[in-house]
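Note sheet for the following structure.
Here the complex is missing one protein chain, while the rest keep their positions.
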Amino acid sequence: MAFAAFSTATGPATDPVARRRSPVALFLLLPGILYLVLFFLTPLVSLLLTSFQVPREFGDIGQYDYAFRWQNYVDVVTTYWPHIIRSFGYALAATFFALLISYPLAYFIGVKARKWPLVQSLMLVLVISPFFISFLLRTLAWKQLFSDESFLVQGLKTLSLLGPEAHLTGTAASVIFGLTYNFIPFMTLPLYTTLERLDVRYLEAGSDLYASPFQVFRRVTVPLSMPGIVAGTLLTFIPAAGDFINASRDFLGGTGTQMMGNVIEANFLVLQNYPSAAALSIILMGVILVIVSIYVKRSGTEELL
Amino acid sequence: MAVGAFADRGADLELVGLEKRFPGFTAVDNLNLTIPAGSFFALLGPSGCGKTTTLRLVAGLEEPTNGRILIGGEDVTNQKSFQRPVNTVFQSYALFPHMSVLDNVAFGLRRRKIADAVTKAHEALLLVELDHLAHRRPQQLSGGQQQRVALARALVNRPALLLLDEPLGALDLKLRRQMQIELKTIQEDVGLTFLHVTHDQEEAMTMADTIAVMNKGQIEQMGEPQQLYELPRTAFVANFLGQSNLFTGPVVSTTSTAISVDISGQKVVVPMERAHRSSGTVTVGVRPEKLSLHDEAPVHDASRNVMGPGKVVDVSFSGVSTQYLVAVPGVQTLVVFAQNMAHGPAAHVGAEVWVSWNIDHGFGLDDDPESEPRFEADLDTKTIAQQRRSSMATELEEA
Partner (left out) sequence: MKLSLGKWLLPVYSALALLFLMIPIGYTFVYSFNDSLKSNIVWRGFTLDKWLNVCNVQNGAVCEAFGNSLIIGAVATVAATAMGTMIAIAIVRYRFKFRSQTSLLLFLPMATPEVVLGAGLAAQFLSIGVPKDMLTIILAHTMFCISFVVVTVKARVASLDPALEEAGRDLYGSALQVFARITFPLLLPGIMAAALLSFALSFDDFIITNFNSGPVTTFPKYIWISAARGIPAEANVLASAVFIFALVVVVTVQVSGAAKARRLAKMS
């Protein structure tokens, strides 16, 4: 599936071995599964419980008691609904642009460059190379490139392509730009994996049957690359919705571009308003679980990993 | 390509000076060919001979380096494949896995905006007896069924020219025979022009009106199957279509009707009209099934050639016939096919035998044995293995 794009193994798939029933399986599974239950499931439960907490009477900031305060959720939605909408909006836009930019690139590497496997590998290395440099520094570089004093902005202003008072940073556009940029590799890799396996003979058959190149693309290539498109979309949309680096004021964001991630972080680490942070997190998680369950319903759990 | 129109009948295909060069080798070398409308034409040859490339050039899936392609008199060389009135039945079938069988068959019709695409698609499926599976996916069909869907998908478009790229390769023997008959019937009924590419000489001879034998990018010989078989022009054709016994030697005398060739002391007579060359050193041959075995020197007969005595070195039973290998000193090992008219072999290993054949069954090749042969019939195992390897490598490269 999506995440197998990260694997570098490309051996031929052999027939599934008759799987054995053995106590060894338990021994192999236990450490990792236990670890995840302890450090993944339990924290989520913890988060859920925290979201219902009440401030302790006469307690300090950051001290809460367990309760069932549903009101927390109502409060959080009423206060932060613009951020919620904005997060999913930005994520959707970023996903859309990332798809637009990545598809031709993935197509070139996966289909057109098949005759030169070394070129394919090197291009893929370049696609993932941004991962080798810290996410923060990448985003910071764009911020500085778009800042008012940069030569880029100065140049655009001289050419009158930008108004003298215009800013490139701190806008919705710059946040979406940052998100798109950072997630291009996440979109390109699954697309590449699917397109690499595309049998060109289908395209030839389409052309033989009177389909123009555009029609071949629309009716053969796109449907056959759908698994990659879906995987790339999931891999991009989900992290983008929860991102807060791009939108933070220190990077590409401004006061009007705060996303859910920023709010959660602010509430948790600064305001120590744990219930609010938790409630927002649960809402975010909830939406994502809905999307994932739709995917699982259509494709089953075997394909997940 | 006229939108919304069908061809009335098949069109003829003309290849003029067609050439396709890849870096390192020439796949198609100055090919000139005319296929008359409404005929079933086979391009026959071993892997790597350029037949598939020729097919792809006609389909528009490759661009020629030189030359022209004319369909029905119209120059289509610069047209892309979706513009040409040509359809292909691919070797791998290439049925779209994300569409139903019906949608696959209707695909071409819909692209050309032909009315009643669905009805016509159903008709085509009825023709190949698969209408009951119209809503299945290709992956759910057997190999034979997929092949028929691929055929329907191409046929439904009534192309002026239908190209078949070794479409029966993946089928088992019985199914293949069945499909050969069906294809031939459909072609005759509908009157389309079929261009069939194959390496199976039996298939070509069964189905085609005309066969062109290709080797190394060029046509070695072209004609009716029987003509090609009984009167091969080159050693390649003689060995590719069936088997041949070939002998090389100088022409010692000629008459107005025949030539006489000396093969290491044995005399072989070939009718003049069946000999391409009549002086110097020539290669003559005869098919194994035309040879008769004798356990004693046969009585002299002016209408027959005799070779011998020789020793039987191998007897191989294959159901319909038995193959004998007879070593004649100074000549070579002859291959003899004898129909099994009675129980048991006509001769045992080690027996001394004579071989004879009717003079009219012999043929003389056009090859000049003194010049560099284009294709050496090299019986050395190592060389054969090497040649097979290099042809497999070329096959892999082409794929």
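To keep things simple, chains are lettered A and B as they appear, and every chain counts its residues starting from 1.
The rule we apply is simple: a contact is a pair of C-beta atoms (placed from the backbone, for glycine too) under 8 Å apart; a residue touches a chain by one contact, two chains touch by 3 or more.
Quick caveat, the model's predicted, so the values are computed rather than measured.
Put simply, the missing chain touches A once the whole complex is considered.
Checked against the hidden chain, the listed residues A:V200, A:M226 or A:V292 yield one contact partner: A:V292.
Across A:G89, A:P223, A:P239 or A:G254, the residue that sits in touch with the chain not pictured is A:P239. Take subunit A: the residues that touch the chain left off the picture are 3-4, 6-14, 16-17, 19-22, 24-26, 28-29, 31-33, 35-37, 39-44, 46-47, 50, 101, 104-105, 107-109, 112, 117-118, 121-123, 125-127, 129-142, 144-145, 147, 149, 181, 184-185, 234, 238-239, 241-245, 250-251, 260-261, 264-265, 268-269, 274, 277-278, 281, 284-285, 288, 292, 296, 301-302, 304-305.
Keep in mind that, in the parts below, only the chains that are shown with their structure count from here on.
On the side of subunit B, the complex with subunit A involves touching residues 1, 59-61, 80-82, 86-88, 90, 92, 94-98, 107-108, 111-112, 153, 157. Remark: subunit A residues 199, 201-202, 204-213, 215-216, 219-220, 223-224 touch subunit B in the complex.
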